[in-house]
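Only a single protein chain was left out; the remaining protein chains are all shown in position.
Should a chain be cited, it is by its letter among A and B, assigned in written order, with residues numbered from 1 in that chain.
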Amino acid sequence: MSERVFLRTPWETLARQHVAVSFGMWVFLASEILLFAGLFGGYSIYRSLYPHGFLAAGRETDIVYGSVNTAILMTSSLTIAVAGRFARAGFGAAARRLLIATIALGLLFLVLKGFEYREDLEKHLFPGPDFPLAQKGAQLFFSLYWIMTGVHAIHVSCGLIAVGRLAFLSRRRVDWLWGSGSEEATALYWHLVDVIWIVLYPLLYLTGRSGHG
Amino acid sequence: MSATASLTAEAPNYLRDGSTLGSWLFTTDHKRIAILFAIGITIFFFIGGTAISIVRLELVTPAGDLVSDDTYNKLFTIHGIVMVWFFLVPSIPATFGNFLLPIMIGAKDLAFPRLNLLSWYLYIAGAAFTVITLIAGGVDTGWTFYTPYSTMFSNTAVLTAAAGVIVVGFSSVLTGVNFIATTHMLRAPGMTWFRLPLFVWGIYATSLVMVLATPVLAMTLLLVIAERWLDLPIFDPSRGGDPLLFQHLFWFYSHPAVYIMILPAMGVVSEIVACFARRRLFGYSFMVYCLVAIAVIGFFVWGHHMFVSGQSAYANLVFSFMSFMVAVPSAIKVFNWTATLYRGSISFDAPMLYAFGFLGLFTIGGLTGLFLATVPIDIHVTDTYFVIAHFHYIMVGGAVSAYFGGLHFWWPKITGRMYPGSWARFAAILMFFGFNFTFFPQFVMGYLGMPRRYHAYPPEFQVYHVLSSAGAAVLGVAYLLPLCYFAWSFFYGKRAPANPWQATGLEWQTSSPPPTGNFVAVPAVTDPYEYHPKEGPIDVQGQLL
Partner (left out) sequence: MTGMKLLLPEASKMAREVDIAFFVVLAISLVIFLTLFVLLVAFAARYRRGTCVPRGPLPRVLQHEIEIGWTAGTVFLAIFIFWWFVSGLPLPPRYAPNQLEIHVVAKQWMWKTQHPDGAREIDALHIPVGQPVRLVMTSQDVIHSFFVPAFRLKQDVLPGRDTELVFTPTEPGTFHLFCAEYCGTQHSHMTGEVVVMTPQDYAAWLRAQPHGDTLVRQGEALYAKLGCGACHSPQSQVRAPKLAGVFGNTVVLAGGGRAIADEAYLRKSILSPRDEIAAGYPPIMPSYAALASSSDIEALVAYIKSQSVQGQHR
């Protein structure tokens, strides 16, 4: 289909527009990494100040939910990456199905997260008077847990909206995915959401769970 | 020249391209978005200015007799929040950067025009939060939101204030992304990196800082909101938190933020000085390296805001050293601007007067930074009026002077009208004197021990406060004057030619105002600042002999 449909001001060629959209997304990803960097920094400092509290608190997160969610998110990165390959190779319909799989996996992540949050709240793992652990720093760990996973979940939701947009806009014309240029940018964003989780997972789920506790 | 004369107001231009409200509120034209931002920041400039006028009126007498303690605290807080985030940070980038960046590189628009409009809507959303904060009674934490006061002790609208700053921060990040992508991807054929005007380099360096530093502020304020609203322990020492962590996170953004405010100003000054001295900028490549060096080194000095905070003495040493280092590129730029004047042909139009003002005032502000980088001196003068004077010399004497200089330089291009030159020169001179009267006494009283954020003070400081408040009154008049004659020029100003200042730069190769697509014909790209040929003498008028 005609390239002109996708070409936007101020670009002269579609190829250049595509490169620019991806470049712009990379720059935005740098800002997203800095967004989480403050949280990681705070975590590192408090971990070094309160090792016992952090180790004790780290053992209270649900490693089953955490690990399953990690697998789900990593698989969704795979599906969106392959979708991009398929789109560029001209297999638009297959690409679209993989995008929908990505959305399904992302939704599943959020649903499981919801169940996990409910379980955490039943165990009173929200800092407050009923908090079960007495070590200093354990409450700080969980403050960071709720904020880190909460902000991450917001990013997953935004990512789902973005991937959903791709699936929606390409429903009539499957080769739209190749022409729009936003497919690669969306996939980059989704990969970032996955990478952030890959850092969060050991910080929040593997702490305190090595042999020595 | 006559060809361009016919390209004035009767020709289609971006201002006449649609006159409905919708054509403005849903525009993706970077020039219109620049105007939208300009309206917003002007409104906030006067809101922040009104707040501090009441403060300066109160400070004429030592007793706190005009407003209550709480009101006073809210006034200086809103002055800081509004001036930093709703005026200074967007001022030059979102107005001149938006308007001129594409034109200066020969492009039709920014890389992502719709993202640009989103940036403006985010600014408005942040502004709405700020207005809600004011309606809800204001906020009294200081623009610095230090914990645990902001998280656990203040009884004011901290949450909405913090939310407003987070939202307007995202506006900043998206603008930065847009500018970086534009500079990389949309330069016209022949416009290599080292042919870019220094204004573009200034905006580019600023954008790097905006993209990397602002998210840290967003997260820090999110943590404040989480602690205050959800009672999650983060900075609360009784539950293991460290209030100093807040300060480190906050200043990690807020120091680079001051470079967000000054780098574009430096870019503007370079454009003006070259044009009104009719001379190539001295040391172009050094000027570029210095802009980038300031942006980079600026990320490593934040601890100089915390010399007395209780951080370690080793940290003090490192941050002091890095702060001395960041002074070097700024100094070199001042030397280069001065050297540009040598053998030039200088005219004293209003933009140039503002540039001269910048050179003097920014130098004073920068030199007083040396005092503050010296730890034992800082221990004495930090948290006093000395610091207030220091940053106002740079932010107001520097950045605001440059903003006004840019306004006077590019007004003909943006609006297609000329303004009355004598009034403009008078306002510039009035501003310079009003500014010095306001802020120089503050250096003295800061050294003598007058603490900042004080509603009432010991009587021995009164003389300085009276001088300062008198100066502020003059400064206020100097800010209102341009409002008047610029408004006048909209209706009665002479129509501007395409290049009223005989300046180089691609923006002057198109009509005043420009057409929606910026250029009718593909612009010719040359080295920047071709004000005089590399060889051969120039005459008294700056023309080649």
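Quick notes on this one:
In this text, contacts are C-beta pairs under 8 Å (C-beta built on N, C-alpha and C of every residue); 3 or more make two chains touch, one makes a residue touch a chain.
The model shown is predicted, which means the values in this text are computed figures rather than measured ones.
For the options B:S207, B:T368, B:S401 or B:S489, the residue in contact with the chain missing from this view is B:T368. Of the listed positions B:L430, B:V444 or B:V520, the one in contact with the omitted chain in the full complex is B:V444.
In the complete assembly, the contact with the undisplayed chain comes from B:A456, out of B:A456, B:L480 or B:A524. Only one residue from A:R85, A:K136 or A:R209 touches the chain missing from this view: A:K136. Residues of subunit A in touch with the missing chain: 50-53, 134-137.
Interface residues of subunit B with the unshown chain, by the touch rule above, are 64, 69-70, 73, 140, 142, 146, 148-149, 152-154, 237-238, 240, 243-244, 277-278, 282-283, 286, 308-310, 313-314, 316-317, 320-321, 324-325, 327-328, 331-332, 334-336, 338-339, 341-348, 356, 359-360, 363-364, 367-368, 370-371, 373-377, 379-380, 382-384, 444, 447-449, 451-464, 532, 534-542.
What we mean here is this: only the chains that are shown with their structure count from here on.
Centres computed as Cα averages put subunit A at a distance of 35 Å from subunit B. Interface of subunit B with subunit A (complex): residues 28, 102, 107-113, 115, 173-174, 176-178, 180-181, 184-186, 211-216, 218-220, 222-223, 226-227, 230-234, 239-242, 245, 249, 252.
On subunit A, the positions that touch subunit B within their shared complex are 8-10, 16, 19-21, 23-24, 27-28, 30-32, 34-39, 41-42, 45-46, 49-50, 53, 127-128, 136-137, 139-140, 143-144, 146-147, 151.
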